[in-house]
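Could you have a look at this structure, given as C-alpha cells, before my questions?
With one protein chain withheld, the remaining protein chains of the complex are depicted in position.
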Amino acid sequence: MTRMVPHPLLSLGLLAMWLLLNGPSLGHALLGGAIALVAGWALSALEPERLRLRRPGAMLRLFGIVGLDIIRSNIAVAGLILTRDRKGKRRSGFVKVSLRLRDPAALAVLSIIVTATPGTAWLEYDPETGVLLLHVFDLVSEEDWQHLIRDRYEALLLEVFP
Amino acid sequence: MTATLMWGALTWAQFALAAAACLASWRILRGPRAQDRILGLDTLYVTVMLLFVVTGLRVGTSFFFEAALVIGLLGFVATVALAKFLIRGEVIE
Partner (left out) sequence: MIWMQNLPLWVALPAALLVVAGSTLTLLGTLGLVTLKSFYDRLHAPTLGTSWGTAAILLASMLVFGWTEGRLVLHELVIGIFVMVTTPVTLMLLGRAALYRDRGEGSAEVPEAPPEPAPAEQP
C-alpha cells in the first residue's frame, strides 16, 4: 500500500482538484486518479521524506484561529488606511522572533499564516539560528508580537508537526 | 427586486475593482523603486483576476473562471521571476 501510494495526501488533493476543474464523472475520476498516482511516485523520487501530520483537532483549531485573525486584521488595516494612519500616529517596524520550529513544512505553513494576515509580513528566516525577521504594520510593542507568534501559532504548529 | 440588488452590487464591485486596478497601475508607473513597481504589478494581477470573476458573475457564464485562473497563474510566475531577478541581477553586476 505504501509503495503503491507513497503520498496519499498529495494524491487525494490532486484527484480532488482534477474533479473540481473537470466536473465529476467516472472517466475523469480514472484519469485524475492515474495522474495523482504518477505524481505521487514522481514526488517520492524527488523527496524521500514523507510528511506526517498528527492531531487533526489541533489543525482544525489552528484554521479557526487563523480565519478569525485574518478577518480581524483585515478590518484593522482597512481602518488604519481609511483614517490616514490615525492621523500619523501609527508606527511600523521590524520584529525579530526566535522560533523553536525546525520542520520545513511547519515553517511553510507559518509563513502562509503570517503573510495571509494583513499587517504582518515575513521577511527573512535564518535556518542557522532560527531567528525570523517580521515587518509589522502597526507596531505597539515588540513583545506582544513575539508572544502572539510563539504562543498562538507556533505552539499549535508544534503539536501538529512532530 | 433581487435582480436590482445584484445589479447594484455588481456595478459597485466593477467600478471599485476598476479603480483599484488604476491605483495599482499608478504605483507601477510612479515607482519609485523597482520593488514598488513589481508589488504594483502583483496587485494589478490579483485585482484584474477578481474583476474577471465579478464579470463572469454578471454575465452568467463560467468561462471567465478559466481566464481568471490563467491570470492568477501568470501573475504568480511573473512576480516570482521578477523578484528573483532583483536579487540575482545585482549579484552579477
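When the chains are written out, they are named A and B in that same order, and each has its own residue count from 1.
Just so we're on the same page, a residue touches a chain if its C-beta (ideal position, glycine included) is under 8 Å from a C-beta of that chain, and two chains touch if they have at least 3 such contacts.
The structure displayed is predicted, hence computed values, not measured ones.
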item: Contact set of chain B toward the excluded chain (per top definition); value: 1-3, 5-10, 12-14, 16-17, 19-21, 23-24, 26-27, 33-36, 38-40, 42-43, 46-47, 49-50, 53-54, 56-58, 60, 62, 65, 68-69, 72-73, 76, 79-80, 83-84, 86-87, 90
item: For chain A, the residues touching the chain missing from this view; value: 17, 20-21, 70-71, 74, 77-78, 81-82, 84, 92, 94, 96, 111-112, 114-124, 126, 128-129, 131, 133, 135, 137
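The rule is simple: only the chains that are shown with their structure count from here on.
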item: Distance from chain B to chain A - Cα centre to Cα centre, in angstrom; value: 23
